[in-house]
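Reading through the structure tokens given below for one structure.
One protein chain omitted, others in place.
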Amino acid sequence: MSIGAEVPRDRAKRLLVGRGRYVDDISLPRMLHLAFVRSPYAHARIDAIDTSRAMALPGVVAVFTAADLDGAVSSWRAAHKLFPTMAAPEQGVLARDVVRWQGEAVAAVAAESRALAEDGAEQVAVEWHELTPVLDGNQALAPGAPVLHRDMTDNLAYETKITAGDVDAAFAGAAHVAEEHFRFHRHSGISLEPRGIIADFEPSESRLTVHQSHQTPHQQQDLYARLLGLPEHKVRVICPDVGGAFGLKHHLMADELTACVAAKLLARPVKYIADRLESFLSDIHCRDHEVHARMAFSREGEILGLHVDDLFNAGAYGQYPRTSIAEGNQISRLTGAPYRHENYRADLRMAFLNKSILGHIRSVGHPIACAVAERLIDLGAAHLGLDAIEVRRRNYLDDDDFPRTSTGGVEFEYLSLNPCLDKALEIIDVAQFRQEQAEARAKGVYRGIGVATFVELTAIGPEYYGEGGQHISAQETCLLRLEGSGTLRCYTGATDQGQGIDTGIQQVVADVLGLPLGDVEVISGDSALCPVGGGSWGSRGAALAGEAAMRAATTLRRNILSIAASLLQKNAAGLTIEQGVVVDTASGTTHMAVSEIARIGHFQPYSIPEGVAADLTVVERYATRDRMFLAGNGLQIAIVEVDVDSGIVMPLRHLVVHDCGRILNPLLVREQVRGGVVQGIGAALYEELRYDPDGHLLTGSFADYLVPMAGEMPDIEVAHIESPTKTSELGAKGAGEAGTAGAVGAILNAVNDAISPFDASIAEVPITPPRLLRALGRF
Amino acid sequence: MKAPDFDYHRPETLAEALDLLARHGEDAAIIAGGQSLLALLNFRLAAPERLIDIGRLTDLKSLSEDHGHIEIGGLLRHCDLQASPLIARELPLLHKAIGHIAHPAVRHRGTIGGSLAMADPAAELGACCLALDGEFLLVSLQNRRWVAAADFFLGVYQTALRADEILAAVRLPKRRPGSIGIFDEIARRRGDFAMAGLALAAQTGDGGLSDVRLALLGVADRPILAGKTMAFLEGRPINEARIDEAAALIAGEIDPPEDPAYPPAYRRHLTGVLLRRALLELCS
Partner (left out) sequence: MSNKLRRIALTVNGEAVEREVPVRLNLVDFLRHELGFTGSHVGCEHGACGACTVLLDEQTVRGCLTLAVQADGCAVRTIEGAGENELMVDLQAAFHRLNALQCGFCTPGMLFSAQELLQANPAPSREEIRDYLSGNFCRCTGYQAIVDAVQAVAQMRHGARHGGRHGAPGP
């Protein structure tokens, strides 16, 4: 069996010896390099742009402003038909007369090298008229606030409310109401490889070839074709090796589109690689929510009701094409989702403000939904004098509760909440920790333990974007091509940024077909070669592309065995394939190699009777039906030490018990989960995009924006519960959100547990040392 | 983030370098290891007309000792000093501090002279030299002068170096019998610039500490001596009550700059924590 085996990744071999091929490694003849003139202000009017000095510099080939691109590219609006009242202001490739965040591009310089392009950008003179910036949601939504967009009367991008049951009655009848005001600051995905693109336009054929560090080649093909007015089949988007993505690279970015327009207008290849400063300024950001939440409890710790009020500080525009709403929507729908409560209310207000566009970064909304509920449970349990773990257990949805639609409206086929908790408590002896904690406290050492139960929404179904009006495939297709020698090429619409979905698919295909793993090669990331598919986002690879691969392999296996049966004059039902050889299922007698069938199938097809299913190139597809998500779940436990003198938090130990259904490759899933945890610890302790009162980014370097590094990270134990989904044959759910989804909640609870002797608490992340010491009243 | 263009000179001798500086000093930047300067250039936060690369000047790479002092060539790299048994033996305070500077790959290029001349207020070496009462040899075509560390640092990235001068050497007194040196800092992550740090040098004896020099980093526009606290600690035995008093005193003595991430009150608090830890270490 190959499915479930710990198989190392083929692709890793060349990455280890420096043979990767990332976008910036590619160079095309006569290629130009792009640099941008970006707004130094958060909000300003552009009165004039003078490009003449830049144009005069040696090596500068062209300078574009918005006016120069009129007619060459369309603008767009980030709208979503499932949220019809959401504002969708118009956005173009370059800001035309108003800039709405510091870093928004107003002009592009194409030159013979990036250094020369930057020289040119420095020489573009812009006359600015500063406007008052709007920098947080409260300010944005206050009466009289400056309005960002001309076709709006205020900055309210969207407002909605979800209700279930009778929340007011539940709170009125509660023995205790736990209440907290949370702040989750803004951060981003921070892939190590920044965004990058090479656009190459061939005018004689109207053909655009794009190499891009991206997660979704087919989505980009559609967007570039439509926005640039090209026939879609003349647009090809190739995603070579991608140096990390995490949701950062599945959007349309105005500067990347500018590279395509420039290539079209100049008829020369144009490369744009975002530098780190540009990345901080203008990448898609995430989080930035202010959440006020209340949880009503009975005396016994039963959750009677939950009310979540989320102020979502979005960016200057909605993210295109997916829009920015999902993060707020996930918080509204997911908070408290693992628990059996009937009375629920979620209020959401999303505000536009003068910061970079906010969108979907790994584990969209999940960490906030998780942290809010998990913190409230700890607060409630402490007040009621109950064990917080027992309060969780008491309220968990149990095996009998499924299938179930949560009060927030999320459908759960099954969640293994109790099995995950049981397993976690086998691994971490909480009573023993409590004893050690007491001993340590006596010595002035403050440790804490934090538990966070999370639900993980994966494998988004076609209804979300299909109904929304976006051209984003949530269906996956797999094409298998048995070569004449009997080896196999597998083309998938999923893409691999290192998480290893190529290997997972390879295992599925090899397993079903009975081929040696090495005889299967997976080809992905090319919109011209690969069948239309969604790429990789929202933990969809294993569940959707894996299932499509399984179906295609099943069909191809049937065809191989049909051919074999006809050649051998045997019944196909009695045959199987093992290690590339057709054998008799019952006796194990070997009959003929798959390579022989491939040879005959391709070169001597006349040997196969008419009517036998003999296709050796097969295509199958898979999409979920009638469900928005496949929900996984899990639990994290963090143990931390707080230096109450400095406010520094040291994660000491971290456990994840996770259920992502059937696991294709535990080796890969483990580190995928750990990587997610480390990103979650980053959000909990380090990562924050901070702005000054004028809206200028203060964290434009890695000296100011802190990412988690090896020295401070703990070892992370990962254990699994395996509850395959019954909605597919393969049974896999996604695994990419889990680590990030639960880590913030676990760390937040652990820190609060550590400082509980001081009667202090904190509800703001990242938990920076000054914030923590202030909560402790130390300065 | 590509550096702006510049003229590049790589003198082979100190005399040649000084001659270049005499002619171009106002418009030139000296590059040694380049571990700070090149980042500034890449961000285009600096745009000197020319770089004078002194990296090949072997005259500035010597390490020597006399009966009371160690003299360190300005071009010795952090890794050279970290690996030097002489430094470990005679300047343990400095040796310990170097381990806190960034990461190995940076320590392989960064130099002591470059770090001091850059004068980042959060850098380790400035505070060490201040605590050790070091002197810096500044040379120009016309002149050689020794400047005390206490007179060298003038502000954020500001020093007593004139445009035509090179920091050629650092002279630090060797450890004496009974002397102690403590270096400590608090940073968010390993290798980060510290939020606050402390270098304490003193003589220990029956009557407590003497010749106390207590330098701080990351809490002002330059490395500073905590004069009041030094005076308080001078000549008295350390006990728990004194430690509390000293920690309160130092927190009140300093005036860290406004910083939205790390407010002044936080840095004052941290400095008190560091001093408490240092004095407790002395007691134990």
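For reference, chains read A and B in written order, and residue numbers begin at 1 within each chain.
Here is the rule we use: a contact is a pair of C-beta atoms (placed from the backbone, for glycine too) under 8 Å apart; a residue touches a chain by one contact, two chains touch by 3 or more.
Fair warning: this is a prediction, and the values are worked out from it, not measured in the lab.
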Report summary line: Contact with the hidden chain, among B:R23, B:R89 or B:H103, goes to B:H103
Report summary line: The one residue from A:R9, A:H218, A:H366 or A:R774 touching the chain left out of view is A:R9
Report summary line: Note that chain A touches the absent chain at residues 8-9, 11-13, 15-22, 24-25, 27, 57-59, 113, 115-116, 119, 190-194, 241-246, 273, 275-276, 497-500, 652-653, 666-668, 670-679, 701-703, 707, 709-716, 718, 739
**Report entry** Interface with the undisplayed chain - residues on chain B
**Finding:** 1-8, 10, 31, 34-35, 38-39, 41-43, 51, 53, 55, 79, 102-106, 108-109, 189-191
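To be clear about the criterion, only the chains that are shown with their structure count from here on.
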Query raised in the report: For the complex, which residues does chain B have touching chain A?
Result: 1-5, 43-44, 186, 188-193, 195, 260-263, 265-266, 268-270, 273, 276
**Report entry** chain A - residues contacting chain B, complex
**Finding:** 113-115, 118-119, 122, 275-277, 645-648, 686, 690, 692, 698, 701, 703-704, 706, 709, 711-712, 768-770, 773-774, 778-779
